[in-house]
Every structure is written in C-alpha cells, then in structure tokens.
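Below you'll find the structure, written out as structure tokens, and then a few comments.
The complex appears here without one of its protein chains, the remainder shown in place.
Chain IDs A, B, C and D follow the sequence of writing; residue 1 opens each chain.
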Amino acid sequence: TSTANAATPKAGGTLYFLEHTPRLDHYDPSRIYTGRDLAFMNSFHTRTLVAYNPVPGEKGTTLVPDLATNTGVPSNEAKTWKFTLRPGSTFEDGKAITCEDVKYGTSRVFATDVINDGPAYLQSWLDIPKNADGTSTYTGPYKNTPAGVAAFNKAVTCKGSTITFNLNKSIADFNYLATYGVISPVQKKLDTGDKYDLNPQATGPYKIVENSATQLRLVRNTKWKKSSDPVRTPYPDEVIIQFGLDEEVIDQIMLEDTIPNAVNFGGPLPTNRDKFFKDAKFADRRMNNSDPYARYLAFNLVKMPCLEIRQAMYYARDAKALLDYAGGPDYAGSYATGVISPLLATDFEATKVVGPSDYKNTADVIDATTGFKPSGNVAKAQAYMDAAKTKCPADYKKATETGIVIDGRPSASDNDTIPINVAAYARVGIKISYNLIKSGYYPTVMDATKQSDLSTSGWGADWANASTVIPELFTTAGGFNLSQNSKDPAYKAFEDKVNLAMKTTDRKKQAALWKELDKEAMKNFWVLPTLFGKAQEIWGSAVQNVFFWVPQGNLAYGKLWINQ
Amino acid sequence: MSSPLLSVRNLQKYFPTSRNVGFRKEKLQVKAVDGISFDLMKGETLGLVGESGCGKTTAGRTILKLIEPTAGEIIFEGQDITKLRPGLMTPLRAQMQIIFQDPFSALNPRQTVGKIIAAPFEIQKVTPEGGVKKEVAGLMQRVGLNPEHYNRYPHEFSGGQRQRIGIARAIALKPKLIVADEPVSALDVSIQAQVINLIDDLQKADGISIVFIAHDLSVVQHISDRVAVMYLGKIMELAKTEDLFTAPHHPYTTALLSAVPQPDPRGERNRERIILKGDLPSPINPPAGCVFNTRCWKVQEVCRSKTPELLTVGKSQVACHFPE
Amino acid sequence: MPRFILRRAYFATLTILLVSIVVYGVFSILPFDPAALTCGQKCTPAIVEANRVKLGFDKPLWQQYWLFLSGIFLGRTYGAGSAEFTCPAPSFGYSFNENMCVTDMLAEALPVTINLAIGAFVIWITVGVGLGLLAAKFRGRYPDTISSVFVLLGTSLPTFVTGLFFLIYVTIKWKIVPLSLEGFTPITESPVKYLQYFILPWLTLAILYAAFYTRFTRATVLETLGEDYIRTARAKGLSERVVLLKHTMRAALAPITTSAGLDIAGLIGGAIITESIFNLAGLGRMTLQAVYEFDLSVVVATTILAATVVITMNLIVDIAYGYLDPRVRMK
Amino acid sequence: MVSKLKSANASAAGQIISRSPRQIAWRRFRRNKVGMVSAGISIVVLMLSLFAPVVCKILGINPDELNLDLIDSSGIPTLPNGGISREHPLGLTPGIGRDLLANLLYGSRISFLVAFLTTGLAIFIGLIVGIVGGYFRGRIDDYLGRFTDFLLAFPAFFMIVALSEPMVARIQETGIAQGNSARVIFLIFFLSFFGWPGFSRLVRSQVLSLRERDFVTAAQAMGASRKRIIFKELMPNLWAPVIVVVSLSLPGYLAAEAVFSFLGIGIQPPATTWGILLDNARRFVTVYPNFFLITAGSLVLVVLAFNLVGDALRDALDPRSER
Partner (left out) sequence: MKNLLEIKDLKVTFPTDDGFVQAVDGVSISVAPGETVAIVGESGSGKTVTSLSVIGLHNRKVTQITGSILVKDKDESLDIVSAPLDKIRSYRGRVVSMIFQDPMSSLHPYYKIGSQLAEAYLVHHPGKKEEANKKALEMLSLVGIPEPQVRAKEYPHQFSGGMRQRVMIAMALMNDPAVLIADEPTTALDVTVQAQILQLLKDLQKNLNMGILLITHDLGVVAQVADRVHVMYAGRIVEQGNVDDIFYSPHAPYTLGLLKSVPRIGSRGSERLKAIPGQPPSLINLPIGCAFAPRCEYISLADENSCENLRPQLLGNSDSHKSRCHVPEEKRDKLFTAEIKGART
C-alpha cells in the first residue's frame, strides 16, 4: 500500500474516472451494493448515518459518525438501535435532513418491485411480521396496506432527531449496516421510485448534474456545509466518470499520462500490468492490493451429492496454472482457504482447512496438513474418484461420462481458463463443460432448477464481520446460498451453530465461531474456494493522496485531490 | 377444295397493362392482335407483313398457343385447339414448330448443337430409326451444317449457321406447320438468301405449311403463296402474292409497296413515292373506325367512325372503305 | 405523382406496422422473463411476479402489443401507487436497466448516430464517387490501379480492424487526433470538439463504404460511357470533362442516389461496430448494450426505429428516383 | 506487317476450335494472374482448413496443448517473436500459450463452416424463390416480391445482433442444440434468412430475362414440361451469376462471423474461430502486435483472396464486365 506524497491538499480541478462499463449499476442510495460504487458515491454524493473513517490502514475500519452524532446506541440486547441526527445537514435543495427523511429512506427497500438490488438486511431484521412465503407484510411506501404501514411505523420510529430501529433479533453490528445507503435520507416528495436512480438528491459535497450514456458529472453541492460533515473533504471542483471507454484505451491514456488528473476506475488490463508495475516511472501512480473478495465455485449439492467427487474435483484442480494465468501471486493473489477473505478484520485471520496451511505460501508442494498441492494432488484426487466409483456410482458415471457442467459468465480471461480446467480435471477422468450465461447470471443460477453442477461466484463481506458471509452463503435463510445444501447430512448442525453465532454479542467469541463454521463448510466441500484476489489501481500524475480504504476494498476516492 | 390445315377465326390477343394517369391507376389493354382470320392450306406459305409492333409475333405465337388467345378460334387439322389444356397440347406440339428472328437468343448457350437439335426427340419421347444421334447428324447435313460440329456450342457459329440450327430443330419432328417469325431479318443480305432458299427447299420437299412473318416485303413476296398485310393488330389486305404486288387494293399496302426502296437506281429516280405521315399509333389506344385513318391520304368521315370489314375485292380480301 | 406517393406512403406505413408486430412478437415469445432479469441478485418469486405486473408482462401478448402501440401515440404509465410515472407520448416503453423512458434514451442516442451517419456519408460519397470517376476516366492506368487497391483493401478490412487501428495508433500512440472525452458536442456549440469526436468514426465507416462506392461508381460510369448517347455527346464536340461530369454523371446519379439513400438508412441501425469501438453513445451501441442485458424494450424500440428509417428511406429513394429518372417519372 | 499479322492469326485461329462456355470462362480466368494466385491461396487455405487435423499432426502442433510455462504474467509468450519457432510456426497465442497456427487452422473450420453453410442455404432459398417468382410471375411473384421487400425492410445486421441472445436461448431451450452448436445454427440460419432476398432478386431478374429468351419459347413450342424448362434450360444459365455472387458473398460471411464474435454475440470460447482470435488479439494489440498482425492478416488475406477470386470469376463468366 503506497500513499502518495502528503503535501498540503489543494482544492480545484476536475477529477476524472475512466471506466469501461457503460454506467454504474445504481446511484439510488437504497440500491447500491457494489463495493466500488458504494465507496465512490459515499465519498462524494451520499451521506449515511455512520461511515468508515477515510484514512489509510487499519484505522479505516473504524466507524465514525456521519449524519448521526454517534455510531449508534444499542439496547435491549442489541435488538433496539438508536441514532441521533446531526443538526445542519441538508439535501442539495437546501431542505434540512430530518428523522422522517431517514425513516422514509429505509421504508423504500420494502418496495421490492421498485427498489431492488440493494442489501436486504432491513427486510429480514426489522421487527415487521412476515408472510408465509417469507416476504414482509410491509410493501414499501408506494403501495401498501394500513397494517403493513402500522407495522413499519412500530419498527422504525422518530422522536425529534432520534431514529430508533426495532429489530426482530439481536444484531450486534447493526450499526455497520448504517454505512449503507439503505439507511439514508430520501425526501418523500422528491422520490420518483424507479427513476430516483437517475438523479438522487445529494446529501454530500457533490451533486449530479449530468448522468448520460457517456458520463456521470458531479459538481460541488453548494448547500453542503463542511461544519455539518466531519468525514468528507471536497477538493476537486468537479468529479466525472467517463463511461464506455475501451479498456486498452484507458490503459494507454494512463501509460502516456494523457490525462494526468484521471484515475483508471477499473484497474489496468492484465496485459498491461507489467508496464505499470515493473517500471519505476509509475512508482507514485500505482497500487497493488488484496481485494476483499473470496472467489469460489459453489457446488450445487442437489446435482452433486457425492462428497468424494467434490473432493476429487478440489484436489484435481490445477490451481497453480490458474493463479499463474491470472498473473501469479504478484497480481492475482493467493490460494483461497475458505470464503472469509483475509482482508476482513484481524480476528478473521485465514482459516486453514483446505488449501495451504499458510495462504501466503505459494510453493508447489503438497501441504502436509491439508493434502493440497497447487498444481493438483492427482494421487489424492484419484483415490477419491476410486472411492466414489463404489460409493456413488451414478455420480461417478456422470462425472466421467456425461460431464460436469459449470456455470460461468463469459469474460475474456475466464474463457482462457476453460482449457486449463478441462486439462486438469481430465487427469482423473473428470469431464467438464461450461455453461456461459451472459446476462442475468445470478437470477439464473439462484434458481436451483436452472443452476448447473457448479457455479462460479465470489463474495465479499458487507462489513467487517463474517456474519455477512457465512450465513449468507450457507444457510437457507441467507440470501446467496448457491450450494443448495439444505439436504446435506451436515446441514442441520451447521445451521444451529450459525444461529448461535448470530446471537453471540461478544465479537471475539463470535469470530471464533465463524471461523469454525468456515472450516466446516470447507470440510463438507459445499464450495470449492479458489482465490483470495488482488486488485491493481492506476492513476494519473496529477492525482494526489491516493490510498487504500480497507473496509471498502477500494481507494478512498473522497480524499483525492488534483495537483494543478 | 381440301380442308385447310389451319383456320384462324377472329383471333384476338389483348395484353393487360396499367398506367398511372393523374390520380387514377388506369387498367389498359394492348390490342396486339385484334381479330384476324385466315386459312392456311397444306403446303402453303402465308406471308405476314407489317410494321414493327403491329402484332405479327403475337399472332404467330398465339396460333401456336405459346400465348393464350383472348378470343377467337384456332382450328388445327379440324381440331379446335383454342381451349386445349397444356397437357393435351403436348402431342400436338410435334406437329407445329417455330423459327425465331434472333439467332442468338433462340439457342440455349449452354447446350451443344447436338443437344439442341435432339431436344424435340427427347421431349416428345420419339426415337427415330437409327437412333437420335444419327438422325441429328442427318438433320445437320440437311440444313447445310457440318455434322462433325455436333459437339460445338452456339457461340461458335455465325448468325446464318445458328439460324440453320434453329431450322433443323424446327423440322426435326417433321411438323405440318411452321411459324417462321422473321427468320432472316437479323441476317446479312448475302446470308439471308441462303436461309430463304433453305426454307424454301425444305418446305417444297416436306410439304410443310409455313406462316412466314417478315417486315420486308421483298422477302415475303419471294417466298409466299399468299400475303397478309397487318396494321395495328388487324389484317388490312390478304391476297395471292402476285395479286397483292401487282394490284394492291388497300392504301396501306400501296404505301408500303412504294416505301420499299429497290436496288435499282434508275427505277428509284423515277418512282412516285407515297410518303405516309406520322407513325404507327399506339396499340393501347388505336384510332376508332379504320385503324389506318390517321395516316391515310384517302381518309373520309366514314373511316373515322366505322371499322371496315375484310371483304373480297377482286381476287383479294381488303379491309377498306375505299379500296382501289 | 401525389397519388403515387400516397400509395407508396400507405404501403410503407403498413410495412412498418407489420415489422413492428413481427419484431414485438419475436422478442416477446422468447424464453426470457424480463421480470426476473430486472429483479436483481436476491430474487424471490414474489418479486418476479410483482415486476411482471409492473412491466405489463402479465397480460396476453396481443394486449402487450396494443399497450406498446398505443403508448407510441398516447404515452404509457408504469408502476403503481405513488411510484407511478408516465412515459409521455411518443413512448417506446421503459428501460428498467437504465431507469429511463426509452424515448428519452432514443432522443439522446439518435443525434449521435445521425451525425455519425451523415458525416461518414459526406466523406464516403465524395471519396467514393471521386475515386470511382477517376478510376473510370483513367481506366487501366495507375489511378485505376490505385483505386482498385483501395477498393480491395477497403472491402476486405473489417471495420473493427480499421477502427481499432485508428483508435490505438492515430489517437493514442501518435496523438494525431486528440482523444475526445467529453462525448457528443453539437457542432453549434463547438466545431472543434465536434470534429474531434467524430472524425475517426467517420473515417472508419467511410472507408468501407467509400470502397464500395468507388467500385460502384466506376462500374456505373464505365457502363454509361459505353452508351450510345455518350457517343452522341462526344460527336457534338463536347470536352471529355463535360461528357464525364455532365452527361455520364447525370445518368449515374440515379443508381448512386438510390443506393446511397438505402445505405445511409442502414447506418442508423448499422453503425454498431464503429459506435462501440469509439464509444459513441449512439443507437447502435445502445442496442448492443441492451442486447447484452436483455433490455428488451430498448431492443424492440431500436429495431422498430431502425426498420422505420429503412422503410422511410426506401420511400424517399423511390420518390427521388422518380424525380431523377424522367422515364420513371412519367409512368 | 501484313504477313506477320497473318501468322499470328493462324495460330490463334487454331485454338478457337470448339470450346464450351465453361472452357472459355476457364481460359479467361486462367489468364487473370491475380485471380489465379488468389484462387491458389483460397484453395490452399480451404484444404489446410479441411485437413487441419492431418496438417497439425504433420507439423507436430496441437491446438489444445497449453504452454503455460512459456507465458509471462501479462499473458505474453516469453520467447522471442512471440514464440515463432520450428515447434510453433506462427508462435503462441497469448494468455495460455496455445499454438497459433493450429488454432488458426482449427478456428478457420468453424468460420468456413458458417460462411459456406450460410451461403449455401441463402443461395438455395434464393434460387427456389427467385426461380418460382421469375418463372411463374403473376400473383406468386407478386407475393414473393412483397415478402422479400418486407424482409429487406429489416435492418439485417441490426436484427441479427438484437436477436442473437434471445434466439440462441430459444434454440437451446427447444433442445435442438446447446452451446456453440446453437450459436452456429443461429448464425447460419439468420445470416441466410436475411441474406437470401438479395440472391433471390438476382436469380429472379436473371430468370425473368432468360425466360424471355427465345430458346425457352422454343422449348415450350416443343412441348417441354416446366420441370425440363427450369432444370434443363434455365438452371444451366444461372450457374454463372450464381457462382459469382457466391464467391463474392463467401468472404462477406467470413468477415461477418468474425464481427459477431468480436461483438461477443457469435461463437463463444473456448471454441476457436477467427473472430474469437481477433477479439483476443485486440486485447493484446499493444503488447503483442504480432498476434494481431497474424490473425488480422490471415483474415484479411483470405477475405481478399476470396474477393479477388470472385472478381476474377465475374470477369471470366460475364464477358461484359471486363475490368
């Protein structure tokens, strides 16, 4: 992690972000869920009740008050949370932000037909009765029943400038959710539902003045007052995301420093990484960090019930070739040992269930504890296959004859890995093929009937607690269980332990439980962990004060300034 | 008197066309052939002359039922073939053949001469004595082509030779009737004579009846027994060749005769010429009454209102109110 | 003449209607649940169902089409309760990916594509017809050789190869044309930025078509030069220049105009590659994006729009042909 | 002067003896050096593609073999010249280090398959519709003409792009084919679906003018059946224009396949086609220009060669259009 020179920041100038995709997924605070977009919008545009401290290093993970004057006060065994709003903060139209605005903002996520894609914690945690199918009886502000509204008004209450959330269970880290826009002020009379996404009211120092197919342009929000915002420091006059640029073009711009005040929003192409990282010229303009994601393949247990086959696939994999292809340890990260990323707070030091005992060790030798070998432990994999042959002959036949189908999203680099995988699994007689889903990947694979035998996926914690990882991925209550593991013999015990962990308010003890659960999930081979990834950042020579914002897993965009 | 080989009665062929007139789309008819009648005896040659567009080709093709007639009757060997279905026509087709004006388009460029001449046998499923190949060679010899050129393609022959190929094909099945549609118009003078002689010879030898279409009066006069002069889809005059040329009764015939230049400078210098005014009117909208009235120097009021019938005048049949 | 135009216009309208039915039908019977696609990562059947109702996909197909069609004239309302909103007429639907009325998206994208098409058209016509004329005039000599090399390369180089070359070398490596970051700027605002934005896309598109028109012009001109009336013109004592530029070009004008009209219509929907390489926010890129995301309302709208342009252009070309060719005019 | 002329003529005259139209075209074609060279190249490329497995075996190259050890962390071959050597005649593909030549050869098979089948299908439909319309004329022709006009009103390329994903999904759903087979089917079907109207117009206009020719009337006068007239009289005269348009549309479809792969809506990796290779090459164009040059060069070369063969064929088969 490098920090560019700590000279006195200067205000002014335009800060460019060069981006390949045609737009960000969402701008509506209730709908943003992607780490980078969140870091961006929260840095400039949207204020939340509490925020991560935008400073380098570990300190960045601490919560600081933002719109609220505190970081949340729990009571009633953390079933009730109170936040008091800071006076003097306004929307971009000058209207003061009230408790009612925040309450209204939280109500919106219940209108799932309009406000989608955002984190769904509020729906499951707020103390509102649920229907038989698990949906909330409250259906949001647009279209609802009096009973639903009454329930919601009981769950979220306003008293002066204090907002109270009543939860249906103890949530020790509920205040972390308050770093998300799902709990942020929205003016009822300006809410345009779906269309609010295009130009949401700013509460931070910048507001949107153009949101088109080519750019998102933010300029200073004149109604914003430094005095009311302890977190943000607006330096540039304008912030622009330039969309749809060819990735190669972006890299070339960076290499040539054509636009010194620009940041490569998506990171350099793999092909150009060496140019940036092997050349001292770019020493002040590059960064290579672990990213907050754990990557894995989720076994669909409904179609892959045989543990031995799953194990064989794990050991037969040529992880080394894949890591090398992805850029080696320098650029691509390390062999994943579970689904909890090492970037998560220190109490989640990586578990040693599968993979190398030390995830930083990339030597191609058999790991004594786990039997993992980066280039594949073919002997061990073969042994599992042999076992499978007698134990679950039907699955064995499928693996060796029909072939195992893996869901994936088409991408230039993933395409290349297909032959690598085909060759690796062939070593133990496993046939694989790919089902590449272009659009609507998750809606497709989340549907157990449409999901193939394995699905490529990745997950990062929503905040620095594995409570946003293990239950999400491995329980039926979680929102992202691609493993379909409820029929697995080990599931019941696992779920009980998860519930126990959720109730544990002591962070240390809770963390220990999560680690054990991570281990268990790995032992059951519900997923096949692949990488703890890395990400590279590149920026122009005029961009100053660049540092990695650990909890967001991205740069602290709000702290950048332009050296003119 | 023996019965005619072919009788044509009041034959009509109107082609439908349309034209945008101001705001309306007008449905029109090209009166290409508008009620012609004649008989053709066995072994007789009937010349059909007239200016371009007067309906000669249409008449010739309609007679052979290559074009469905609009009205009238075609009686071939006593059989009314006007309404005959194509399937029933097929065997009759061996009896009636056609020779074309354009020796280039009349032969399929992708077939050898041998194939072209053998086609009638193939189509009519006739196997001549001694086989098709021998018969074709004989035919080639007969029309003055070298039988060794059996495997050549049409483009390797001159216009006159190509016309001979067409003739060989037409006579292959020994038809009783041949419509020769301007068979020599596209040929050079020196070649024209060869082909005329050939047709003449074949006709004499086989006793074929020929409808000989031409726009050149001299040619028609040379080859025909009788001549019909057509104007705007109608027969103006029909007579024995000698009668027609020595004593034309219709003003149009007279004008036509006087317009044909002869290779005789002295005669030409002294010749009184009748120069017709204007052009052939459009067959879409022919003049009322006598179709020739717009160009006739003898025109009277009756010509503009009443269509003259084809009546016998002297030895000829003439459609004129004031025949000479 | 007006009658003729009216009749053609009537048929054109009918064709457009038919095209819209076919396009709408084809896309609607496809095995996609737009409701599910707009539902996000954490999706429940209830959400899908609610979405479906909101999008109008719960109705029978013909009703959906009717809603679509009437939306064009009357505007269309989506959602319910206080989140209800209207896409005013002419409404081509609503994109749930972009959270925009499709009409607004079209309004944003269309000027870009039109400017792209017209600029490229001007270049290709000038270059194509000019080179074609030269090649015909100096038939068999070196201008002809050069033009035939141009034709061959132009028609054999895929657009994306030339486009990428321009982008990476001309703009970034050699910096001949500065990179345009700001997006579409109307020429009235800043001609320099306008040019900067369009010049390379124009060239990319124009090369292909210019090659085609060079070949076409050359062939047409050569054919015309062989006509008897050109011999007549020469026999009058006219100079070669007048013969070529007046008599020959006049005759070549009709076919060139016809095919140019159709080609430019094709570009409205066909500049996909150029637009995506140069990141022009035009109709083509918008459609491609929508295809990637299964944004059916956008795809349906752009397809129908593109077809409408083609059909309309066909109509215009037909009428223009009547004016250009007196023989047709009189019929 | 005179005598010299005569002797020259005498020898020329000797050759004029009996030549079929095909022989004449062939002779004219043979005289076109560019056309001959292009034809040579095209045939060699087609043969190489057809016998790709054999060729690869002989050269000792394997399209599926990975050479990860020869690739650096940027995905570029570490050997000089991108690994061009005796083992890898055109070097390695970046990323995972497959043999480029082997991949070009195997890749060309799908590209050619799409191009040939599309052309074949389009010309087949075009021939049927064109002949039916041109020969029978009247109402049938009217309807067919309307329909082709209607099809031509669709922006074809645009429609194919728009339909690609949904249609492929449809094909997969019906179970006709999965994955890339479905995509190949889609491409062939839709390219030819929007391609045949062009062919049918050409065929129709040819048939319309042919059937006015007297040899068709002659056949009718002999009592020939429709079948005979169509197959024996008309068809042989259609081959020349058909061959020309086929040879000119093949390279078009070849390039089209590449474009669709480039846009990400054509054949999908891990299959190899030229479009996919080119799309890859694009990613590596600045760091590994060889790859781009070789792949783009191959495509341009083949398209160029096919185009030139088409031009030469046109010149040879249609004497009016001498260049």
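Observations
One rule holds in what follows: a residue touches a chain if its C-beta (ideal position, glycine included) is under 8 Å from a C-beta of that chain, and two chains touch if they have at least 3 such contacts.
Owing to the predicted nature of the structure, the values given are computational and were not obtained by experimental measurement.
In the complete complex, the hidden chain is touched by one of B:Met41, B:Val126 or B:Leu257, namely B:Leu257. Which of B:Glu51, B:Asp243 or B:Glu324 touches the hidden chain is settled by the complete complex: it is B:Glu51.
Between the chain not shown and the residues B:Glu26, B:Asp206, B:Asp279 or B:Glu301, the one that touches is B:Asp279. The residue from B:Leu66, B:Val219, B:Cys290 or B:Val318 that touches the chain not shown here is B:Val219.
Interface with the hidden chain, as seen from chain B, comprises residues 51-52, 158, 160-161, 188-194, 196-197, 200, 215-219, 221-224, 241-242, 245, 255-268, 273, 275-276, 279-280.
Mapped onto chain C, the footprint of the missing chain covers residues 227-229, 231-239, 247, 250-251, 254, 324-327, 330.
Simple rule for what comes next: only the chains that are shown with their structure count from here on.
Of the two chain pairs examined here, B-D and A-C, the one linked by more C-beta pairs in contact is A-C. Centre to centre, using the average C-alpha position, chain A and chain B are separated by 91 Å.
Measuring from the averaged C-alpha position of chain A to that of chain C gives a distance of 41 Å. Multi-chain contact residues of chain B (touching two or more other chains) are absent. Within chain D, the positions touching two or more other chains are listed as 165, 264, 282, 285-286. Within the complex, the chain C residues that touch chain A are 36-47, 50-51, 53-54, 78-85, 96, 98-100, 105, 108-109, 167-168, 171-173, 175, 179, 181-184, 277, 279, 281, 285-286, 289, 292-294. Chain contact summary for the complex, chain D toward chain C: residues 149-150, 153-155, 157-159, 161-167, 169-170, 173, 251, 255, 258-259, 262-265, 278, 282, 285-286, 296, 299-300, 303-304, 307-308, 321, 323. For chain B in complex with chain D, the touching residues are 61, 64, 66, 89-94, 96-98, 100-102, 105-112, 119-120, 123-124, 149, 151-153, 155-156, 166, 169.
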